[in-house]
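Starting off with a structure, shown below.
One protein chain omitted, others in place.
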Amino acid sequence: MIEFQAVTKRFDDGTVAVDELNLTVDPGRITVFVGPSGCGKTTSLRMINRMIDATSGAILVDGKDVRQSDPPLLRRGIGYVIQQAGLFPHRTVLDNVATVPVLAGWSRAKARKRAAELLETVGLPATMAGRYPAQLSGGQQQRVGVARALAVDPPVLLMDEPFSAVDPVVREDLQNELLRLQGELDKTIVFVTHDIDEAIKLGDKVAVFRTGGILAQYDKPSELLARPADDFVSNFVGRDRGYRALGFLTASGLTVGEIASVQLGDTAGDARRKLSDGWIVVVDERRHPCGWLSADRLSGVDENATVDADLVMSGGSLYDTEHGSLRSALDSALSSPSAHGVAVNGGGELVGSITADEVLRALAAARTSGEVPQ
Amino acid sequence: MNLLTSWLFDPANWSGSTGVPARLVEHLWYTALALVIAVVIGFPLGAMVGHTKRGGFVLVGAANVLRALPTVGVLTLVVLLAGIGLIPPIAALTLLAIPPIMAGAYAGIGAVEPVVVDAARGVGMTEREILFQVEIPNAMPLIFGGVRSAALQVVATATIAAYVGLGGFGRYVFDGLALHDYPQMAGGAILVAVLAVLVELVLTGVQRLVVSPGLRPVRTSGGIQR
Partner (left out) sequence: MTWVFDHLGLLGDLTVTHVYLSVLPVVIGLIIAIPLGWAASRWRPARAILLTVSGLLYTIPSLALIVILPALISTKTLDPVNVIITLTVYTIALLVRSIADALSSVPPTIVAAATAIGYRPLKRFVGVEFPLAIPVVVAGLRVAMVSNISLVSVGALIGIAGYGQLFTNGFQLQFVTEIVTGIVATLVLALIADLVLQLIGRLVTPWTRVGR
């Protein structure tokens, strides 16, 4: 879909930002460019829509050399999302999103109708359509930026650190949202970040650049973690890559153990009688876990007192038996106050417990079966 | 106080070809003409330099020299070179109006956030579309500020047209001076002052209309700080 053929970019001042880049971006997938600051990620990305022209080599989009297209026309067919969103301050949210359709010659009414649909697609309430960018939070602005890029349904989306200016919680939201959208839209996305975790989370494939615009490794995230090509990549990927690699292992072989539970509204006496190893999980009426109670916590509480939200101690992360990875299973065990991870089914209902030992056992089994490199 | 108002409130001075309404039309005509010419010359220059980010140094230097140029000197020089007529005062007033208009356009367009321009280019706008649809609307507060300041200076200075034989409110000032008729002089001066204040008020209103609400300072729920 997008092909870099021996692409080099040398700026007027002699800086070589990208050096002989050869790389093929898979259609319908998310490809992430990652690397230290100044390694040429942005330059590589911007050469695709000719915001920057390559010094030598060729870039093909859909088999056609980008240099044969008129830059504005080329860009209208490629969505582009940047760090601070770059929304037009003088236009409402709706008109920002309608920009490209109007440029492409749609009537204003039709463009606005399309824009309104897109705001919904990216999870913004319709009431925000009439606001100006200055009246939105950073995360909302980014959503508008994504909506604007999607407006004429371009097959290709270029995103340059779109989520790096928002706080970690919002960033996680936006990442999940992007993955959800991509599940529906199947765009060819090139995503630039300097955050290796983001790269591994989002990328179907990840290209690690080293300074000087040299491609160090181009692989699936699991491969990158398991078999870094050299010291630079393994350093860049980070110390706890072994742990993060667990994120790519399904937890299908894992045995879920028994777990003691009590429902909100039951009495403290019930809870005390059912304690197992001094701990018990509290669930609500839908059997969704709300936290833990311990023998310590219950000591001194009246036998007939009801178990309510105030009494419950907050728990660790939950492990989803249907979609979770070994990493999330291990994390649930490590983050739980009782050392037992809480396992739930796809619907969020309590199904049992997980211990770290059990995760390690499953990991060992995966190694022997060759699923994990030794 | 009578010195200031006796001429002004005499009905005899409010009619005929030398009356206040006729002089007002002349005054506004010189002002409008000079402003339009100055916009036609100054705005494209400022906009181009602001858009391309090239030649800013030359432009600012030129604006500063023009600003320091004595308007009366230009006026009298052009009269000696081109003769009495509309040209000398209009030339002098245009040169007066160009620097603020040019500087406003340059500063306004140059100050549009680079990410916004980058995004405009990225979504596929041509350079022309970037200039007209993004840079100019975003620069409107400063562009309009320049035009407004030019308009005020020109209204105030259009009195000089009367010095070289034309009309406008300046007529009363110079005729009063020649005739030792202070009330007439003062009447002319007050008329110019009132006109300047009115022009300022009207332009403030117009500015509201041409500047996008998205560019107004955001009102925070807690009110203004400090």
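Labels A and B are assigned to the chains in the order they are written; within every chain, residues are numbered from 1.
Heads up, the rule we're going with is that a contact is a pair of C-beta atoms (placed from the backbone, for glycine too) under 8 Å apart; a residue touches a chain by one contact, two chains touch by 3 or more.
Note that the structure is predicted; figures quoted are calculated from it, not measured.
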item	value
Contacts of the hidden chain among displayed chains	B
Absent-chain contact - pick from B:Tyr30, B:Phe43, B:Phe144 or B:Phe174	B:Phe174
Contact with the hidden chain (one of B:Leu45, B:Leu131, B:Ile160 or B:Val211)	B:Ile160
Residues of chain B (touch criterion as defined above) contacting the omitted chain	1, 3-4, 64-65, 67-77, 79-81, 152, 155-157, 159-160, 163-164, 173-174, 177, 182, 185-186, 188-190, 192-193, 196-197, 200, 226
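Here is the rule we use: only the chains that are shown with their structure count from here on.
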item	value
Computed distance of Cα centres, chain B from chain A, in Å	54
Residue ranges of chain B in contact with chain A within the complex	113, 115-116, 118-126, 129, 134, 137-138, 140, 212-215, 218
Complex contact set, residues of chain A against chain B	49, 51, 71-77, 80, 82-92, 99-100, 103, 132-135, 145, 148-149, 158
